[in-house]
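Take a look at the following structure, please.
Complex shown without one protein chain; remaining protein chains in place.
Each chain gets a letter, A, B and C, in the order it is written, and its residues are counted from 1.
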Amino acid sequence: GGGDDEGGGGSDGLVVGFAQVGAESAWRTANSDSVRDSADADDRIADLQFVDAQQQQEKQIEAIRNFITQKVDVIVLAPVVETGWTDVLTDAEQAGIPVILADRGIEEADEDLYVTRIGSDFVEEGRKAGTWTVEEFAENETTGILQLEGTVGSAPANDREAGFFEILDGEDFSYELVDSQSGDFTAEGGKAVMETFISTHGLEDIDLLYAHNDEMGLGAIQAIEEAGYEPGTDIQIIIVDGSKAGFQAGVDGKLNYIVECNPVFGDQLMDLVVQVADGADVEKFTPVVEDAFGVDEFEAELPNRQF
Amino acid sequence: MSSPTLTERPTRSTLFDGLSRYIPIGATVALLAAMYLGGIANYPNFDNPQLIPDLFIGNAGLLIVAVGMTFVILSGGIDLSVGSVMAFSTMACAWLTVEAGLPASIVVPAVLVFGVLSGAFTGAIIHYFNVQPFIATLAGLFLYRGLTLQISDHDMSIRDIDFFSWGMQRIEFGDPRDGGFSLPYISFIAFGVVILAFIVLHYTRFGRSVYAVGGSEQSALLMGLPVARTKVGVYAISGFCAALGGVVAAFYTKSANPLAGVGLELDAIAAVVVGGTLLTGGAGFVLGTVAGVMVMGMLTTIIAFQGNLSSWWARIVVGVLLLAFILLQRVLARSGEKRKG
Amino acid sequence: MSDEPIVQMTGITKDFTGVRALDGVDFTLRPGEIHAIMGENGAGKSTLIKVLTGVHSPDAGRILLDGEPVRFNSPGHAQAGGIATVYQEVNLTENLSVAENLFAGREPRLGPFINFRAMRRRAKALLSDIGVDLNVAAPLSSYSIATQQLVAIARAVDIDAKVLILDEPTSSLDREEVAVLLRVMRSLADSGCAMVFISHFLDQVYEICDRMTVLRNGTLVGEWATADLPENELIGHMLGREVETLDALDRRRPHDRPAQSTPLVSAAGLGRKGAVAPFDLDIHEGEVIGLAGLLGSGRTETARLIAGADRHDTGTIAFDGRRIGGHSPRTAAARGIGFCPENRKTEGLVGDLTVAENMILAMQASRGWARAIPPARRSELVAEFIDKLDIRPANPDLPVRHLSGGNQQKVLLARWMLIEPRLLILDEPTRGIDVGAKADIQRLVAELSDAGMAVLFISAELDEVTRLSDRIAVLRDRELIDILHEESDMTTDRIVDTIVTRGSAE
Partner (left out) sequence: MNLASPVQTAGGGRASAYFKRLMWPLIVLAALLIVNIAVTGFDFIVPSVHDGRLGGAFVNILRRSAPLLLIALGMTLVIATKGIDLSVGAVYAIGAAIACQYILNGDQSALGVVVTAVTLALAIAALIGAWNGAMVAYFGVQPIVATLILMIAGRGIAQLITGGQIPSVADDSPFVSIGRGAIATVPVPIIIGVAVFAALVLLTRTTALGMLLESVGGNPEASRLAGIRAKGITVLAYLIAGICAGLAGIIGAANLGSADANNGGLWIELDAILAVVIGGTTLLGGRFFLVGTTIGVAIIGTLEVTIINVGLSSQWQFTAKAIVVFIVAMLQSPEFRAWILRPFRTGRPGRTPAAHDPEKAPAK
């Protein structure tokens, strides 16, 4: 795309700096695309400075420092982790640049350092999955659960796990966590873990597979199919994200519940940016519209999927 | 026959002799300057005086780790464990102060000592058991990442520990609004490490034996140099630098992240090698490493200022710039060598 | 003057995988004496030294130093214990400067810091004591192997040791340097330093040594006072048989070449800046050309240009009358030019590969990688040359770095003889080779040239050069100053004379 070299605080629009996490998943790419497309289409935005931090906090902090040096009007940050932002956000504040968080949040003590956060609530996503599980398996004596975690130590993995078990434990639901392994948010990882598990344990005592994202879930589904089981029937499956591919698998009857995590909030974000730049009062948290879908909703929802 | 004196001129002419080994680093610095000027010409606000100092803020930890790596690489080894050791140190600082409630003034020195010991242990295994450095330190890479995750798989804030607010306090040089800039203490820690490393490498027996061992371990041994001490020493230094890098990271973010520094070892190796140090050991400079870190930082900065690159174009452009840089460096160095010949 | 022995080694046994290098060897060194260890290539001389200085630990036996039992764990400890050593292959670090190599580990310091200025000054002084003037700040790698050997000697001499061990220190040196070295040794001996001297030059040994210990195949033959052991008896002890000594070897019958045949190789104005001035040289089939000159006079550089090892930047080279462009070792080998470089460790052999592999390397390279030499043919060839050159141990599967220096040299020679070259360039082929083998190699060169092969022969020993050559190219200061061709010119004196007179004329 032809970048506008003038940039820098021109009067004909805002210059926005966007420090993105990385390009680690289709979800993330869809998110970046959405933000960039919205910024391009929006007359009020002169330039979007986009930096991919390759999942490293240090790189994001550096990017923000560069935004400050460049004197952008608004900084949008999709933080890799929750902690450790105090200094750099204080710098931004001193430079008079408002900060908006996108997607993930940061620790509460730093609440004053950003204007608002727009994004998903991973814990809530975990809760949605948990709630469905509790309802679906209410009759079971004990439910055998297999969890496919995201990258160990990453925020979505931690939160989706926490929210899920918060509900399960809170409802006194009787379950057994048969195993929980990391698939690193990748199809490769999901498939490998599932294959190994099936070949040594089989699927007999497993009722539910909870995958922290689409790709791992889809990988696992392949492994299940190849082992001669029927995903969605022999084993119920929940995935989080809800990409086209995920919904397609749902339509094909291979999984049972999709918790949406919506990356396409570019337009919403640009409106926020303009408001924030104008100094308008905005809510501290702007939720992205997100839903969860059961088996009978897959077909209808599939055409609406944008990534 | 009176015994005549044998006067052998070195094949390379004497005039450039002292200078010849500075050619790679000279090329690096010249190219850095070119990159900077190119940035100024192309991007608004690139001439902000804070831009260069910023390279030494964000990359303070990397610089320290890369200095340690320089010792190891000069001695002919390699240390892949630095990223993990760094993350482990940060996490240990966090856990010991926040969870165990120990005072930071004890914890930080303890972590540094731990870094030295773990490095020395690795070095001892490499030397006495003749294990390849790559393997021994790769085990370290896995081990310390694993231990870090076992301490905590969440990021952990240490903002409440007063001690850690010290590192990011700034010293101002001139008014930031007109031509001044500021640097936090962590940058000075990094500079201190560089200066110390420079002195140790060039003006002490230990430093010279690092070069000798890197040149030929067998010869160094036959010359009676303390090879064991040197090899264990460089890994201890690298361990110390990695631990110090971890402490600096704690200062920098006041938090510990179990996934921090994944792949940092490659960044550090790249910085060292881009700075003109030979991976085979025996030749290079710690100041080259500083230049190498600056090159890597400058590439990131240029990408950030360009700002319109998608994730993949950003990677490709970094690759292409690095390529151009390396090739130019080679060409400059070669023509320099030619001129001497 | 010999009272208590300063070093006493008894029953030393050392096994390497598959080879017993030393078998119950005794060795005694007395204060103030210069003691030679003699033996064929692979007899175990270097190994004995390395056991003494802690490079290898012995499998059996004891070592007394000043009557105290010792077991050094590294050369560093031996050095601290008063034993300074120059090992056979030059073991210095090429990436450091000359001065640093001289003082590595014992640099003059100011507080904790190295005093570079004092170090350079002392280095200059030290080198000038043995008659060498170098730029001590230049990296050692910019000097020839001979100079490096001098630096190594200077380093060892300067360490104030009670025992000084020199393992073939003179193999690359020419007579001037040898004279200086012997003088230095004598004065050290006078001051009470005990010395071990290993050399294949019998004249040097006889000139300077008080006693000698002879080893054969890893076992002790005996110890004699030099005066009690005439040269031919010594050789008999070393080789375990009577041999005709070198002196018996006649000057090779000069080759009469057809008057105006096309030269095999013809260099015209060939030169390289900073290495050797442009020169003209024709080499004909069946001819042996000697290159003579002092240390650093450019013999090696001349040879490398002809071999294509370095790119020339002036002049042309023609083969069979046709000019060759893109001269490189590969194309040279394809045309039948073989080149044995002087520094076998860094430029000659691939240490990890076996004897057999090293031998067939050039042959294989010329066939290309796709056409491997059939295993049967290969072992046949290898066995033939191991036998022909008497390489020991005669195990083709041993990594070549485990061979003794002299045997390594033979492997290198075999590599090129295998491709049956038309021109063989030998840069110091007899360096570090025992008397018997030396005679063998000289005889070989004569045979090869009689069979029509051209040979370019470089040696620091002018005797060798004069004995073998049809013509001798004399170099001085990296310039070919004369080509001697009269039969009467083939003498050492004539060469020295040429170097001196032609040099001062300019």
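Simple rule for what comes next: a residue touches a chain if its C-beta (ideal position, glycine included) is under 8 Å from a C-beta of that chain, and two chains touch if they have at least 3 such contacts.
All figures in this text were calculated on a predicted structure; none of them were measured in a lab.
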item: Chain not shown, its touching partners among those shown; value: A, B, C
item: Contact with the hidden chain (one of C:E4, C:E380, C:D397 or C:D493); value: C:D397
item: Chain not shown: contacting residue from B:L112, B:I158, B:V234 or B:V273; value: B:V273
item: Chain A residues that touch the omitted chain in the full complex; value: 22-26, 29, 32-33, 149, 152, 179-182, 184-189, 191-193, 195-197, 199-201, 215, 218-219, 222, 226-228, 245, 307
item: Footprint left on chain C by the chain that the document does not show; value: 11, 13, 17-21, 54-55, 57-63, 68-74, 77, 80-81, 217-219, 240-241, 307, 309, 329-330, 332-334, 339, 341, 346-354, 357, 361-362, 364-367, 369-373, 387, 390, 392-395, 397-398, 415
item: Touch list for chain B against the chain that is not drawn; value: 80, 125, 128-132, 134-136, 138-143, 145-147, 149-150, 153, 221, 228, 266, 269-270, 273-274, 278-279, 310-320, 322-323, 326-327, 330, 334
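We adopt the following convention: only the chains that are shown with their structure count from here on.
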item: Far-end chain from chain A, centres as C-alpha averages; value: C
item: Where chain A and chain C are represented by their mean Cα positions, the distance between them in whole Å; value: 71
item: Shared interface positions of chain C, touching two or more other chains; value: none
item: For chain A, residues that touch 2 or more chains besides their own; value: none
item: In the complex with chain B, residue positions of chain C that touch it; value: 55, 74-76, 78-80, 85, 87, 91-96, 100-101, 104-105, 107, 109, 112-114, 116, 128, 131-135, 137-139, 142-144, 147, 150, 155, 176-177, 179-180, 273-275, 294-296
item: Chain A-touching residues of chain B, taken from the complex the two chains share; value: 42-45, 48, 50-51, 54, 57-59, 61-62, 149, 153-157, 159, 168, 249, 252-260, 262-263, 297, 300-301, 303-312, 314-315
item: Interfacial residue positions of chain A with respect to chain B in the complex; value: 1-8, 17, 20, 22-23, 29, 32, 36, 47-52, 55-59, 61-63, 65-67, 69-71, 80-87, 107, 109, 151-155, 158
